[in-house]
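The structure appears below as structure tokens.
Note that one protein chain is taken out, while the other chains of the complex remain in position.
We just call them A, B and C in the order they show up, numbering each chain from 1.
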């Protein structure tokens, strides 16, 4: 850590800070500049370095404490310079091929799910999405079919051969959801639900961790680190838009996050243009942009009748619109050296 | 709901939208303006009205759908025009007296807790705060003493007579925490952890619900509605700062939220100047402002030695600083017609 | 406008609101719903409709006032359903071909500019960028070469044949800058500098209007409307990233803004991946994404020696990096049905 000393501190007062740092176990390197003295403190006390840096802010004469190290380890590129891949059935996420996950926001009925599953498979999707447990801002909103939804997803997998991804919302459902799903999705509201992060760290199924609505990249990687520490190394990240002042779109889809994750981490990254924009009209355009920027996969909401969807109709595209998109995406993938 | 029709829609196309609305069970009132036709759709289909409004966005020729009603009921002022109060022992939150909750961010040791508890009681605090389970962005950060921390809190209550407030982080700890705490705190990261909201809705202890880091007032009230629906009506809200672009403070403490809650709801509201600013130097000033704007209580982090605090030292004030603040706050409370 | 009446208002009180609305010249259509009465007020008083809507908020018993119409006219797609194009020399912005504007952030010297100009022309750029007047958050920062910079730009145009785009910062420089530039750029800090907007509305040169750091799409289009009203219809928009909580990137580049502008307006739109990310390492990736989403042009900072750039070195790419990017972009353009 770098400790910036207030300008008005005397040499004696600076000495006190140095003594305290040494008592806390740091190696101390003071540097006297023209306008400020800074102290580089090297090495670390027994407990967490960030906690320790936070303590130092409370010292007298300290103007600022700058933490240099990255606050995650196993998910960092430094730890694992090669890109990681996650395999689900015969689908590889993080390889050369861009993976398309598609399906309804929420499982509503056998017919709705199977119609959609067949259609997205026919169009070239290789993973089926569908919510059985749905988080809702409003307690009066439809909360999903639960176990019945999971069973329908399993039936759709049976018929189409598509692996399924579905959200786990409650820690007490993890076992149940894991029994049906091929990939467990952690939603944006649960990105810092440490109880769930710790539990999915112990299971033997891939986990897709959505970025929190206002999570910094760093916090998102720290959340992924929680899962890694538990022992589960099959973690996939998913950018789904962040909250800003803009109201025209539901969220602001941050495609530079794909590049940031690539620079900082080895984890594969998915983009969700449905949640990311909240507008069906923008899904095709943002899907192409996501592939062009280097996303490893897309997750797209498709519904046979968006105007009758029980949830999120406005951000679901129709089956014909999905078909059209799937004919357009391969050229973009090839243009950036990938296949689809 | 109000449905705004695209300008280019023909009379026939508008007719189709009207027909669909009638099929969905709405009463339909078209209004033809100079530049737009809007349709007021009255009454509602069987399921949730917001979900239904969302469906309508997916209809052709619809430019926008505006939802008029408030998406919560029991926590609304309309439902209960009088301000609610929550009683804990002989302390009333939401009454004329401004309540001061104080104590360490985290329980670290018997000595640290008891020293602080005695000091804050002597200075006039009437509720003791202290974290036994601590959410941490970093998995390597100190996570609290757990059950041992709860036991120390109980001991501090025994000795000082102060009721205790402490955070419940994990749904599986609710029973345990509820056995010790007088008020359960739901932290900012768990404001939309619906599993916890539903469970604390079933217990018989007051719950303090912190505002999510980027939750709109409306979403926060919806989260409170989840608890009410479960049957627990002893809900207290807590403004703790929202995330913005500003970096000098850890969060931006939104004191207008106190007024917004007053206008929209009957629930009591607490302000947390420690989390809200992240800077010990700002706690006294923001505490006074919070009392002036009408907060029902403050929750303040106090530590005997902030520079050795295991967590959040930079936002804890010392015991002498707390003593001084407690001599200054009563005049502010009286200036706005309250006591302390 | 739609006026939402407070639930507690009596029939008589609602009548008073209606009477006031009629006095203000509105046609009045009350709609009584189950939980709320709303009044649709049609037609408008003499002055601006948004100002009028704002007045109504101050009426007693009014809970909310919802403004339905778009607050701009000439820049709206409804006014001009075809996409507009702007021609500069033999370059067309807004046509099938994606235009590449490139050059140094700031003109620093004859050699620096000419070296860069030749290189970007050789690589395929068709417009030269370069700042002569540079806005700086810090008064101590380099502010550009001014008139000498403009002369060097003219010399570079002479030699390479590339039209030039450069920023006008001060209203008193408009005439001077317009005498040299082919396109005048309005920077993000000046998006709501109405004095400049009005003045560039009167000149006969294309204007590229950058989005304000935290401007909503709607506000950006209103700023463009100012220029149109002045009589200048050659307006180009430029998305350059918005300010969010994220710190890894300098701004968050909002590529969905390209689609939003397409849905709402007929104006061509440029994307600036240099300002938009602040990181040279992200420019190639975000450039590809911008082309894939449908941007009409890119504006890219290129410098022979970024580590010696007087401004913004961290977001400039080297000449070899630009050369490489220019070999990769055409395939992306073709994949979305455009050329480059």
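Rule of thumb we're sticking to: contacts are C-beta pairs under 8 Å (C-beta built on N, C-alpha and C of every residue); 3 or more make two chains touch, one makes a residue touch a chain.
Model, not experiment: these values are computed from the prediction.
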Please identify which residue in B:57, B:134 or B:288 touches the non-displayed chain. B:288
Residue touching the undisplayed chain, where the options are A:134, A:157 or A:243: A:243
Answer key for B:238, B:258 or B:326 versus the chain not shown reads B:258
Just the residue numbers, please: which parts of subunit C touch the chain that's not shown? 20, 47-51, 54-59, 71-72, 135-142, 169-172, 189-190, 192-195, 213-214, 219, 222, 225-226, 229, 243, 280, 306-314, 316
Sites on subunit A contacted by the missing partner chain, in the whole complex: 2, 4, 7-8, 29, 31-36, 38, 40, 42-44, 64, 66, 68-69, 78, 243-245, 247
Touching residues (missing chain, whole complex) on subunit B: 214, 216-218, 242, 244-249, 252-256, 258-260, 263, 276-277, 281-282, 285-286, 288-294, 328, 331-332, 334-336
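One rule holds for everything that comes next: only the chains that are shown with their structure count from here on.
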Centre-of-Cα separation between subunit C and subunit B, whole angstrom: 38
Rounded Å distance between subunit A and subunit C, as computed from the means of their C-alpha atoms: 30
Distance between the centres, which are taken as Cα means, of subunit B and subunit A, whole angstrom: 26
Subunit A, residues touching no fewer than two other chains: 214
